[in-house]
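Everything on this sheet refers to the single structure shown next.
With one protein chain removed, the remaining protein chains of the complex are shown where they sit.
Order of writing sets the chain letters: A and B. Residues in each chain are counted from 1.
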Amino acid sequence: MIERNTPSRIVFNIINYTLMIGFGLACFIPFWHVLMCSISDPRLLMGNSGLVLWPLGKPTLEGYKLVLKNPDIWSGYLNTIFYVVATAVAGTVLTALAGYLVSRKNFKLAKPLALFIMFTMIFSGGTIPLYMVVRSLGMLNSRWSIIIPTLMNAYYVIMMKSAFEQISPAYEEAARIDGAGPLTILFKVLLPMVMPTLVVIIMFTVIMQWNSWYQASIYLPRARDMWPLQLFMREVLINNDTSRIVTSGNEANAMVNMTGNLVKYCVTVVGTAPILLAYPFAQKYFVKGVTMGGVKE
Amino acid sequence: MKKRILSLLLCLVMAVCLLAGCGSKDDVDDSELMTVTIFQQADDVTMDQVENNPIFQYWEKMFNLDIEWQFPPQGSEQEQLTMMLGTGDYTDVITFSFSTENLEAMCNDGVIYDLTDYIEEYMPNYDAYLKDPANADVRSILYNDAGHIYNVATVQEHPMAWGGLVYRRDILETMTGGNIAFPSGNSEPTTIEDMDYMLGLMKQYFDAAGMAVSAPLIIPAVGYVATGEFLNGFGIGALEYIDNGKVKFGLCEDNFYNYLTKMKEWFDKGYLYADFASRTQDMFFLPNTELTYGGAAGCWYGLTANLGGAMSLPDYGLFMDVQPMAAPADTANGVTTPLGILLDSGRTQANSGFAISTKCSEAKLLRLLKAFDWFFTEEGMITRTMGLSAEQGAGDYKAYQDLSLPNGARKDGTREWVDEVANAASADTYDVPNADRMPGVSIQLPYRAYELVDGVSYEEIGDQVWTKYGNANTYPLSIALSPEDNARATTLQTNITDYANSMIVKFIMGREELTPDTFKAYQDQIHALGVDEYITIKQAAYDKFIAR
Partner (left out) sequence: MSVKTAQPLPEKKAERKRRGKTGGSWKHDFLMNKWLYILTIPVVAFFLIFNYLPMAGLLMAFENYKPALGLFKSQWVGLQNFKDFFMGPSFWTILRNTLVISLLNLAIAFPLSIIFALLLNEMNVLWVKKLTQTVSYMPYFISIVVLCGLVTEFCSSRGFITNLMVSVFHIPRENLLTNPDYFWAINLILDIWQNLGYSSIIFVAAITSVNQDYHEAAALDGANRFQRVWHVTIPSIMPTIVTMLILKCGTLLNVGFEKILLLYNPSIYSTADVISSHVQRLGIGQAQYGYATAVGLFNSVVGTVLLFLSNHISRKYAETSIV
C-alpha cells in the first residue's frame, strides 16, 4: 500500500519513532549495564552505585571463567535445549488440537470442554499432589517429568481458541467438501492461518521452558545429569551469594567476595544471551504470518 | 599386581583401625555391603568433593557401606524435604538440621526411629559421650522432656562466636593521629558515649574523603540487629530473652524507647546509613557488603573472617583494620552492663545431625548406628574433623595425592596437622578434606600459621570480645515448642514484628514522631497484637526446658 506523507503523518512519525526508540533504549540500557558489569573490575564494581555504560577499570573475563569452569553448565545447556525443543513441538501440536476442539461451533462437547479446561486455569492443587501424580506415573528422575506435565496449559488453549474463532468457517467447509478429515483441516488448512498466534505460543513455551528450574529441582532429585541450565545457574548464584561466601569461614576474603558479586552478572548473561540471540529467528515468522493470514477469500 | 598389593594394604589398614577405633561389637554383622541413601544439604560442597572425600571412603570401607548422597538443589532444601515427607519417599537417613521440623513429631508420625533404646545398646561411644557429666548441656538439648532422643547429633567441642559488632579502628587512628580517646577511658568502645565519639570521627573521615555513599554505622532494614547487638547495651534483647528467669519481649520494653531515640539522633546526624531501610535483599547479618568491603563503612555486624586486615585490598590501596567490639552500654540511662545474649547458645542443636527414617530396615539401622558411633571415638572425632593420617593409609587416596600430602593431613594418633598444613600461608594452599557432613564431634582445630597474628588467632580474639557478657539472657534456640504452640507463636510473632518493624523504621527516619506518647501507643498496639500470649507460650516452654 502506498502511504502519502501528509504533514500530520510526518509529525506523528517523528513522535512515534522518538517514543519507541526511547523506550527501546530504556529496555536495552539495563541489559547493557549487566553486560558491562560482568566484565568490570570486581573491586570497582563493589563501591559503584550508578549506571555502568562502560566497563569499570580494566575489562576482565574473570567472572566468566569462574562460571564456565563448572562442567555442569555445558550439560545444562544441552538438557535445556532438549527440553525446549521437545516441549515446543509436542506441546504446540497438542495445544493446537485442544484449541481446535473447543472452537468448533457444531461440536456439542466444545463448550463443556472449554469450561473443563478453563477451570484448571484458576484452581490448582499445589505441588505436592502433582508430585505424587508424576511419581505414580513413574516419571521421577526421568526427562519425561520435565516435558509431559507442561505440554498443555489452559491459557494457551484459550489463546488458540480465540485465534481459530477469527477464521471464517468458509475455509473449513470448503476443505470438508473436498473430503478432508478433521486432522487434515486442522494441520493443512487452519493452522497456517493462525501462524502468528501459533508462533506466539511456541515462543512463550520456549521462554517458559528456558527459564524453568523449579520442576527440575523437584522431579529430578537424583538425576543431576538431566538438570537444565537454569538450575545449575541458580546454584552458581547461590554459591556465590556474597552473604553466604562470607559466612563460610576460612575462605572468606575480600577477593572472593568481590568475585561473587561479579558472578551474579555473568550468570545473567550466560543464562539469557542464547535465547535473546534466538529471537530474531522467531521474529521472521511474524512477517511470514502476515502473508499467510492475508489469504484472499 | 599393583592393585592387589594396594587392596591388601587397604584390608590391613581397615583391620588395624577396626581393632584400634571401635572395639569389638560383633553382634552387628557387617560382612555384606549395604547401600544407604542419605538426604543431606549440599551447601558449599560439590558432588566431586563428596565422591572423592577420602574420609567418607575410608569410613565406608571400614563398615562395608556404600553411601548414596541425595543433595537437593541449593536453595530448594526445605522444599525437597517437604516433598519427601509429604510423599513418603524417605531416604534411609535424613538431615533435619536446616529445617524447623520437630523430631518428636516426626517420630510420632512414623517418619523416623526413636533412637533412645538403640543408643544404649548399640552406640557405646555416643552413649558414653552423652552420659559424661561434662556434656550435660548437650544431653539436655538432645533429649526431650520425656527423655527420648531421635538423632545422632553433631556436637561442637568448643563453639566459637562467629560474628558480632566490628569497627574500623584504622579510621580512628587516622583521625586522631594515633591518640584515640574514648570518653569511657577504655581502649575500645564500651559505652554509647564512646559510640558518639567514634561515629563522629568516622563521619568526618568519610566526608573528608568525599565518598559518594558512605555510612559510619550500618544496621539492618528492620532497624535493629535480630541477634540483639546494640539493643543489649540498652538493657533489652530484640525478640524474646530471659531476664531473671522471666521471658521478655524486647521490642515492647520501655528501654526500647531509649534505643529508638539514640538511633533517630544518629540518623539525623548522618551517622546511620541513610538507606538502611531499603536494603532488604541482603541477609540480616550483612546489610551491605558493597559498603563494608568497599571501605565505606565504619561500624557494622561483622564476622570472624572480617577481622584484622582481612578486608584490606593492597592492590587497590585499601587498608582496613577491623576490630571486634562488645555491645556498648547505655550508661547515660543507667545501664552499666549490657545483657548477655548470643546467637549460638549451645554446642549442639535439637535438630542437628542425622535421623534414621523408618524406610531403613532394622539390620541396616544397626549397621548404621555402629558406623556413626565411630565418630564419637577419639580417633573418629579427629579423623572426622582433620582427615586421615599416614597410618590410616592417607597416601592411597586421590584427594591427598592431589594435594601432595602423601602422609595425610594430620600426624598419626594426634590432634596435630602435618607440618605442610600447619605452616600453610593461606587457606587456599591446603583445602584439606573433612567429614563435617557426618554426625559426630567437631574438635577444636589447631590453628594454622595464616590464622595467627603474633601468635593469637582472630577467631579467639573475636570470640572473647563478642561473648564478653556471656549468654545468660539468651532464650535457648534449642527449645522446641509443640507443633500447635509453634504455629500459634509463629503467627503472633509475624503479626507483631510486621507492625513493630514498620513503626521502628518510621520512628528512626522521622516519618512518625517519636515522643513518650507515641511510643506508648506503639507499645499498646503490640500488646493488642498478642505479645502477652506469645510470652506466655515461650515462658511455659522455657520453664519445661529448665526443669529437664
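Assume contacts are C-beta pairs under 8 Å (C-beta built on N, C-alpha and C of every residue); 3 or more make two chains touch, one makes a residue touch a chain.
The shown structure was predicted, so the numbers you read here are calculated from the model rather than taken from an experiment.
Contact with the chain that does not appear here is found for just one residue of B:D109, B:D268 or B:E378, B:D109. Interface note for the absent chain: among A:S40, A:N79, A:T92 or A:T197, the touching residue is A:T197.
Seen from chain A, the chain kept out of the figure touches residues 1, 3, 9, 12-13, 16-17, 19-21, 23-28, 30-31, 33-34, 49-51, 94, 97-98, 101, 104-109, 111, 113-118, 120-126, 128-130, 132-133, 137, 148-149, 151-152, 154-155, 158-159, 161-163, 165-166, 168-169, 181-183, 193-197, 199-200, 203-204, 207, 211, 237, 264-265, 267-268, 271-272, 275-276, 279-280, 283, 286-287, 289-290, 293-294, 296-297.
Within the complete assembly, residues 78, 82, 85-86, 88, 100, 105-106, 109-111, 212-213, 221-223, 274-275, 277-281, 483, 486-487, 490-491, 493-495, 498-499, 501-502, 504-506, 509, 511, 529 of chain B touch the chain that is not shown.
As a convention for this text, only the chains that are shown with their structure count from here on.
If you average the Cα atoms of chain A and of chain B, the two centres end up 40 Å apart. For chain B in complex with chain A, the touching residues are 43-44, 47, 70, 72-76, 79-80, 82-83, 86-87, 89, 162, 212-213, 282-283, 285-286, 289-290, 293-296, 303-306, 310-313, 315-316, 427-428, 431, 451.
Residues of chain A that touch chain B in their complex: 43, 46-47, 49, 127-128, 131-132, 135, 213-214, 216-218, 221-222, 224, 227, 231, 234-235, 238-239, 242-244, 246-255, 257-258, 261.
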